[in-house]
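As you look at this complex, bear in mind that one protein chain is not there, while each of the others sits in place.
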Amino acid sequence: MTKAFVLINTDSGLEKLVHEEIKSLNGVKAVYDLYGEYDLMVVIEQDTDKDVAEVVSWELRKVKGIRSTNTMVVAK
Amino acid sequence: MTKAFVLINTDSGLEKLVHEEIKSLNGVKAVYDLYGEYDLMVVIEQDTDKDVAEVVSWELRKVKGIRSTNTMVVAK
Amino acid sequence: MTKAFVLINTDSGLEKLVHEEIKSLNGVKAVYDLYGEYDLMVVIEQDTDKDVAEVVSWELRKVKGIRSTNTMVVAK
Amino acid sequence: MTKAFVLINTDSGLEKLVHEEIKSLNGVKAVYDLYGEYDLMVVIEQDTDKDVAEVVSWELRKVKGIRSTNTMVVAK
Amino acid sequence: MTKAFVLINTDSGLEKLVHEEIKSLNGVKAVYDLYGEYDLMVVIEQDTDKDVAEVVSWELRKVKGIRSTNTMVVAK
Amino acid sequence: MTKAFVLINTDSGLEKLVHEEIKSLNGVKAVYDLYGEYDLMVVIEQDTDKDVAEVVSWELRKVKGIRSTNTMVVAK
Amino acid sequence: MTKAFVLINTDSGLEKLVHEEIKSLNGVKAVYDLYGEYDLMVVIEQDTDKDVAEVVSWELRKVKGIRSTNTMVVAK
Partner (left out) sequence: MTKAFVLINTDSGLEKLVHEEIKSLNGVKAVYDLYGEYDLMVVIEQDTDKDVAEVVSWELRKVKGIRSTNTMVVAK
């Protein structure tokens, strides 16, 4: 099992919309609104790193309103 | 009472417009034009953290021309 | 209840030591070793923001080997 | 009159000590403990930029426990 | 006399256009293409800080293709 | 021979497209998808620094979907 | 096979020493001196992510003179 935390910055004002859309994505366990440098953080769990990469690239980063992502994979 | 300083980067050239529009927002005590890495800084005071989050998400970050925000909440 | 994620950079080579020491701190729910820009992430839950600030300042940041912390409070 | 906000990162665990020592420095109007990327913020007011530079270089940055400072001068 | 160095990031591919347009702006002494984190650096000299702020806000940051600027004022 | 590593952030969701387009550019030896703060990394080799600068400015940064680049030239 | 690029900042003046010591570490394929924001970049190849994490934590980050590391794992 691979776990990753993805820090997200959204286009200004779209963080609520993006939050709602991400919640239902494949492997997403939680989504948090944050104070500070990053707007949201998503917790993703998948069987392998490759599956995490797939969700991040092919689903998460396709969500309209996302400006940048910083994927922090948990080192086993 | 919760106080927060919000560092703002705007789309290039729109800092004056954004400055004017933010001044009148709910709980905004001051707005400063800055040299350096950030374009503006806003001082917000509200009764609770939740109210600060509301102003930042539902009012401040809806202002046209804002590129990114970094909300620094004062730790009591 | 206030939840916060604290991103930590440690002195090079001390991440395992710091990881062990943080695990048992007040309100710490989990500690993760990370790839990328940050070395560790800590999940803290306390009744109030003030309690979170206390744990971060008076316990977490006193642990030997911590270089910098970036506390991301979850906005309710 | 020149106003500046100085964002400060301290050596881990020394933020309270640094906070106390800065409060009494020349031209310091307020000091805040912060959540997020920066540990403290100081508000400095002096007659001229040069005076601000003097306080920052010759007083503030001499305080033991300060790791880095980011001086944001308010553009008139 | 106030001197400032402005680090600029442009929209990808527009750095040459932006370079040409900035050269002729008020108070601009030199423009450099850079390797690394920043795309261009501009050297500005004006009588006062206020004049520097005017050039940066009302001329430089109005140039099409500029994504962000980081104005580093030389401390006298 | 000059070697450079270019760290790239793309518009969210366009990293695969950009990856494909960069592969065939002049002097490009390899392209990698990355976890973390940067989306892609490109390895470029050219006879001189000037040639590297040409490829980066006139080819690489013209590719649609690139948000920012950070060119790290290998010091001989 | 897992490939990772590790961006390294060293204590000022120790980059040559650190470069020499890293070259012989387990799984290290190349080490580059860089211009720009980072001092060195190391290319590591190991059978699994876990092995990469081991080399980074237990060997690389133990080398005297390393200030910070940013491990960018190649997403398969």
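Going by the order they are written in, the chains are A, B, C, D, E, F and G; count residues from 1 in each one.
The definition used in the following text is that a residue touches a chain if its C-beta (ideal position, glycine included) is under 8 Å from a C-beta of that chain, and two chains touch if they have at least 3 such contacts.
All figures in this text were calculated on a predicted structure; none of them were measured in a lab.
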Touching residue (missing chain; options E:28, E:56 or E:73):
E:73
At which residues does chain F meet the chain that is not included here?
49-50, 53, 57, 73, 75-76
Residue list for chain D contacting the dropped chain reads 4, 53, 57, 61-63, 66-73
Could I get the residues of chain E that touch the absent chain, sorted low to high?
3, 5, 32-38, 41, 70-75
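Note that in this section only the chains that are shown with their structure count from here on.
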Through how few touching steps can chain B be joined to chain G?
2
More contacting C-beta pairs: B-C or F-G?
F-G
Scan F-G, A-D or E-F for the interface that duplicates B-E, counting it as a duplicate when over half of the contact pairs agree by residue number.
E-F
Whole-Å distance, chain B centre to chain D centre, using C-alpha means?
21
How many angstrom between the C-alpha centroids of chain G and chain A?
27
Of all residues in chain B, which are in touch with two or more distinct other chains?
33, 35-37, 53, 57, 67, 70-73, 75
